[in-house]
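Missing here is one protein chain; the remaining ones are kept as they sit in the complex.
Letters A, B and C mark the chains as written, and numbering starts fresh at 1 in each.
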Amino acid sequence: MRLTFMVACVVSLVIAFVTSIPAVTVLVTGMAWSADIGSVTYVADSFSAFMVLVINTGSVLAALYGVRYLADDPDGRSLTESILHGTSFVALHAAMIGVVISSDLYSLFYFWEAMSISSFLLVLFDARQTKARTAAIRYILQMHIGAVGILVAIGFVSSAMGGVTYSLVHDYAASHQTWIVLLPLAVAFAMKAGLFPLHSWLPDTHAAAPSHVSGLMSGVMIKLGAYGLIRFGLLTDPSTELGTVLLVIGIATALFGIVNAIGQRDLKKLLAYSSVENMGLIVMSVGMAFIARGIDAPYIEIAAWSGVVLHILHHMLIKAVLFQSAGNILHGTHTRDLNNLGGLIHTMPGTVNLLLLGGLGISALPGSSGFVSEFPMYISGIKTMMMSSTSISMLGVFSVVTLCLAGGFAIIAFTKAIGIGALGTARTKAPLTAHDPHWTTRFPQWLAFGGALFIAVAPGMFIRALSGVLYGLSEKHIPHDLLTTLDTVGIGQAVLIIVVGIVWLLRMLATRTKPVAEGPTWGCGFQEGDARIQYTATTYADSTIEIMSPVTDVSVSYRHIDPADMFPRTRSYHTEEKDLIANKVFDPLAIGVERVLRALAVLQSGNMRSYILYAFVFIVVVVVLTLAEVL
Amino acid sequence: MIALVVILVVALFFIGIVNRTKSLLGGRVGPGLFQHVHDVVRLFRKGAVISTTSSIVFRLAPTISFVAILMACTLIPFGTQPALLPFQYDVVAFAYLLALSRFVMILAALDTGSPFEGMGANREGIYGMLVEPAFFVVFGSLAILTGHTSFTELFSTLHVGSGGVSILISVLAVYVILQIAMIESSRLPIDDPKTHLELTMIHEVMILDHSGFDLGLIMVSSSMKFALFGLLLANFHLTPSAPLWLLLIIAFGVNIVFAMTVGAIESFRARNRMKRNPQFILTLTSVAVLIYFSVLILTNKLVL
Amino acid sequence: MITIHHLPLAVRLDEIPVVSVEEAFACINQYLRVGQSRHVFHMVALPHTDGHRVITVLADDHTHSVSLTSCIVRTGNPVPSLTPSNAQMHIFERDLWERYGLEFTDHPWCKPVRFPVDSFHRKGIDDYPFFRLEGGESHEVGVGPIHAGVIEPGHFRFQCTGEDVVHLEIKLGYQHRDVEGELERARTLQRRSVLAESIAGDTTIGHAWAHAMAIEVLTEQQCDPITEHERVIALELERMAIHVGDLGALSLDVAWQLGSSYFGALRTPLINFFQLWCGNRFGKGLIRPGRNRFPLDEERRKAMRLMLAQFEKKFTLLANEMFSLPSVVARFEGTGVVTHDQVAAIGAVGMSARMSGLGRDIRRSHPHGSYRALDHVSVIEHGGDVLARAAVRRREVDASMRRIRIVLNELSEMSGSDAPTVPSTFTPNTLAISAVEAWRGEVVHVAVTDQDGQIQAYRIKDPSMHNWFALALAVRNNEISDFPICNKSFDLSYCGHDL
Partner (left out) sequence: MNTLMHPYVFFAGAAIIAGLLIIARTMSAQILLLASYIVLLASLTWHEFTTLNVIEAQYLKADPLTVTLLSVLTILGAVAAFQGVLYAKHRGDSISHLALHNAALVGFLSMLVGVYLSRHIGLVWAFLEASTLTAAVLIYHNRNRNSVEATWKYVFVCSIGIAIAFAGILFLSIAGSATDAHDLSFEALRAGAHTMDPTWLKISFLFLLAGFSVKLGVVPLFNVDIDAKDAAPSHISALLSSVLMNAGFSAVYRIYSVYSGTSIRPWLNSVLLLCGTLSILAAAVYILKVKNLKRLLAYSSLEHAGIVLIAVGSGAWFAALLHLVLHSFAKSAMFLQYGHYFRLTKSKKINAGGDYLSAHPAGAGVFIVGLLALCAVPPMGTFLSEMLALTTLLGTAWWWWALIIIPLLAVILWAMTKRIVSILYRPRHHTSVNGSRATMSMAMETIPQYALLAVVIWLGFFAPPAVVDFLHRASILHP
């Protein structure tokens, strides 16, 4: 297993190396790369090049982590499985690059499907568990349905224009109603990006996938949904209306995602919902940029694009850290259920440290890359609030309120993930016997965190380096004061980190001579305290879920104590978090469809007379339909 | 720089004034004005008792929290005197620094594995989250009103009396910021530090296990947080034309009034029921939205 | 079953019928089935040749009577429990189980009252078998035995789902002063009286009076009317002081600082009057069997009238403020509701019953001393929530004030006579029961003498014995942050439980 994946890792590195060189060249020179392979033309403009770098970084991090992660894999795997996993990994990496360098819908569709199918095969890794199997199959089904959008677009564009290159798409959108082509495409991209209400595959799939794959999917793959929205949004001359739609969807996604993240007790699902949130923020910012373009507000547009670009980078790195930490925890404790964890910081300090740093980052707190990536979003939001049109201004208010609410919710979600999962005392035996994995497992995590830290203290530098990308997106140059503001923020973050260090040293000096006693946590003098006297993942989320009950779906199985029941017998309390949309919309829909189709199955009687009858029925039906001029 | 000094000075006596006001209204003399400072000094000298359950998070949190508040202090200007570290949109950084302090304190609370501290942490997280929209809408509205987006620029043009129209807005803004300060500092009507019951508190219960130097740091942080908001409020009243000594008097005056208001509020009303707190905080947001619409009308952006 | 129509009573042990366990239990069940006017007064077990003689004392509020029955429970011979049909029996049966090892076959809640589970080894004090929610998704909150306030030790275990309490279980018994044992062992009236006064610090008068009555009835002494009147004043004054103090404590718990300060201040003149009367602020040393040690002379009566006048003005003002302040009423209203049915089922007594429409009041149902002539009207509220409990307190303060004034007026027209001398030997083989409606509810003292006329068993029932369970019910399905005000609104006694 390990050897096979090492080969995959090397191949992935080679792909990364080979593709990064032209990508960097594109970014530096600003000249688009283009090549004809077979009869198909591939083009990488600066945005594609940026995405290529994101994909390469994410894939390499995942591959490096995967090598070690799979070495600890407890299950025996057959060669087929190993080869399948390795091949799929490389295929996913290649397909993602293919998606961003495609310049016509056919190849886009091809790579898009290849991306879906290879990620599906990767998710299948743990398919011996029924849950993972179900999740994987749901995933491929939803991806397949989503991809139909591209197919539809191909059908319309190719029949009308005789070809499907992006420039023809542009022409088609210009000469027809834009939404005819944009809507189906948007469905496909939104499905992949996990935008509300098409997000329901995401949490289950991320939870089911092996951790290096979850990190890759969450950090990179779903970003390609956003890539598609941006690419085709720009192709079709974005309007304020399109921007508003994206903004609203982004807001809904961000809030829905993070609220549901709080409700999860599966660590990886929590992280997955947080990815939904972050995709929401990215798309919201994209919407903001389109709006800004529509009302010709270059400053806002650039700020919004900066937010998008930085957030994509930040999220890719931090989610890798977090998912890989979750993977370490899963391998260490064999559970993802936060209710079974706790106290990990004593047994797995190396992993928990990373989880902590990742948590700070993903909650967008000062001192982390998340803060600098949300900062331009705030800039665009507040600046939009200051626009003259009332409706535009209100959109600004919405986006700012979303950002701050999402930030607040993220704090709850990640204090839950870390505080309940890693701190306190162990709730079951599992965390007590856990130990940190080999340091090489944490190497890619530190690498990713290092990158994130670099973004945190030097966002201005990144934006300068990516000015080509921003120019490519907006066709405008970066305003100088935006750069200065970002520089200041970066310096401020550095100062913050340094001051924390200084104060910590001072504190150590001040308390060096002071006596320190150790004792149990204050429990009001009760001597038999145990781990039950701790907030659990479920109860920690309870208040938030109660406030946010319209958008969450947590079913409680618990028999209430009757008021007249003075001496209740011991009973159990269980909750199950479901996805509102999956549970209330998609599942009933799917069940309905299945029921209808199953009802039709009565026609298979096994009776030969009826078989023959069908031939005549068919003929009669066609005749009738012909006479009715339906056919 | 002057702002930082003012904040530190205000932090010295703020809690004292609040407590003194409460004692006087309650018909008692109460502790001395600087009892708080004595307490902190005493704590700084003491050793500590640390829970065996806790980890580095628990020890590090007060430091990070303190530094976050300190950094937030560097963003606040003093009238026309710029802040130590002014930049565009530092409003965002301000709110997020408070959030950082909250985040680490919540983690420290959860690190102890105590039910009380988990309870406090949970409440702190939710109320902190709910209060943020109000803050941003208010400052966004002020940004619309003045056209500036950093505290320094904003307060250099905005103060009560800068044009008759903005008085109403300033008053509303002062009200909202006052309430935000109360919520951020876990005071009435959200929480009451005096109750001393583990089950009903928020901030106080989160720090149950902290002792010695760290507890001192936390107390300093919470005083500074008050002073921080005090100076924000004072900035509404600092006319640029006045000389520095007058400005200082105004600033301290505002803070004293602020402290006395806190004391009075805490004397004359009871705490909210815990479940009603979210509603209460959302009311605050609606006031903030009211400010926003008033600003839109005032700036002729919204024509009714 | 023997029925007696007035309290305090003394009955020869052999007059109490001894029937079989089944018969006795059937009899009790039938008695209690009549309705809410009947409840259990006490359940006492006396050592018997081959086990224990369990004497059950039942009370009927309508007929003002008390009924007794007894049965022999053999050691190591489990008997059926009354608790499944009458929840109010649970605490008495648990008490018997814990003290004497009597076993009950179907007691649903057979847990210790005061001691560790393994009460013979007594190693871990905190190994109480709490009700718990399984599944690992809810959490528990344990408060106590050491509390943030300066109060007595007791442990509260909450089963919580977030902020909501699903169930509260209370574990008391961190003190074990063994007051009952001391009372049995005491050989002088003086020592007994002092011990009785310190059964519960906030119910000095109530317990002292109940004790005095028990001794009086055992020695067949009668107090003179002045003494009885003065005792009424002392009891009502104690009631007022505690109620005012609790209103202040309630204010503090909802963080209404004015109420907390001024109710606290208002309590002072009340307890200071005790200082003036008997030299300490808690009314200790005042009541002795057969007499009061400190007379309420004309001078003190005047001082009292003056004090009450001043108190009334301020109290009315502050109480009106309290019950009209929206933020306070909002906290009180609907918090910690215990319904009428629940109160009746658990046999709550005193103000904990009256706040939910159950008019259980010894002063009316089994009047003692001067109350027999006073035609008492109970204060009854119906809400069952914290607001109702606060309102009961407020109205009882007013009612007590009126009562004291009436009694004061009557006192000034009475002339005293010499106090009787109480002998130190008692009627042999007798069971004496006395009950006093102290501020918290009925205080019941049961004294049993042996053939030598010495006290063989002394059993005390503080109202908290019944009422702690009401607190547990009040908190059910409430917010955990409302627990402190629920607790304070009942203000139950820890040491009264842990005798």
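Assume a residue touches a chain if its C-beta (ideal position, glycine included) is under 8 Å from a C-beta of that chain, and two chains touch if they have at least 3 such contacts.
Everything quoted here is computed from the prediction, not taken from an experiment.
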Item checked: Touch partners, limited to displayed chains, of the chain removed from view -> A
Notebook entry, point to check: Which residue among A:53, A:70, A:96 or A:124 touches the omitted chain?
Noted result: A:124
Next item on the list: Have a look at A:3, A:183, A:585 or A:617 and name the one touching the chain we're not showing.
Entry: A:617
Item checked: Contacting the left-out chain in the complete assembly, out of A:23, A:62, A:114 or A:252 -> A:114
Item checked: Which residue of A:81, A:237 or A:487 touches the chain not shown here -> A:81
Next item on the list: Identify the residues of chain A touching the omitted chain, counting contacts across the whole complex.
Entry: 76-81, 83-84, 95, 106, 109-111, 113-114, 116-117, 121, 124, 127-128, 130, 133, 136-137, 140-141, 144-145, 148, 151-152, 154-156, 158-160, 593-594, 597-598, 600-601, 603-604, 608, 611-612, 614-619, 622-623, 625-626, 631
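Following the convention adopted for this analysis, only the chains that are shown with their structure count from here on.
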Margin query: So the centre of each chain is just the mean of its C-alpha atoms; given that, what is the distance between chain B and chain C in Å?
Written below: 47
Note to self: Between chain A and chain B, what distance separates the C-alpha centroids? Give it in angstrom.
What the structure shows: 35
Check: Can you list the residues of chain A that touch 2 or more other chains?
Finding: 523-524, 533-535, 540, 543
Next item on the list: Send over the residues of chain C in touch with two or more other chains.
Entry: 139-143, 160, 162-163
Check: Contact residues on chain B for chain C in the complex?
Finding: 22, 25-28, 115-116, 118-119, 122, 188-189, 192, 194-200, 266-276
Margin query: With touch defined as at the start, can you tell me which chain C residues reach chain B in the complex?
Written below: 139-143, 148-149, 160, 162-163, 251-258, 260-262, 265, 325, 327-328, 330-331, 335, 479-484
Next item on the list: Can you check the complex and tell me which residues of chain A touch chain C?
Entry: 265, 339-340, 427-428, 523-529, 532-543, 546, 558, 560-561, 563-564, 566-575
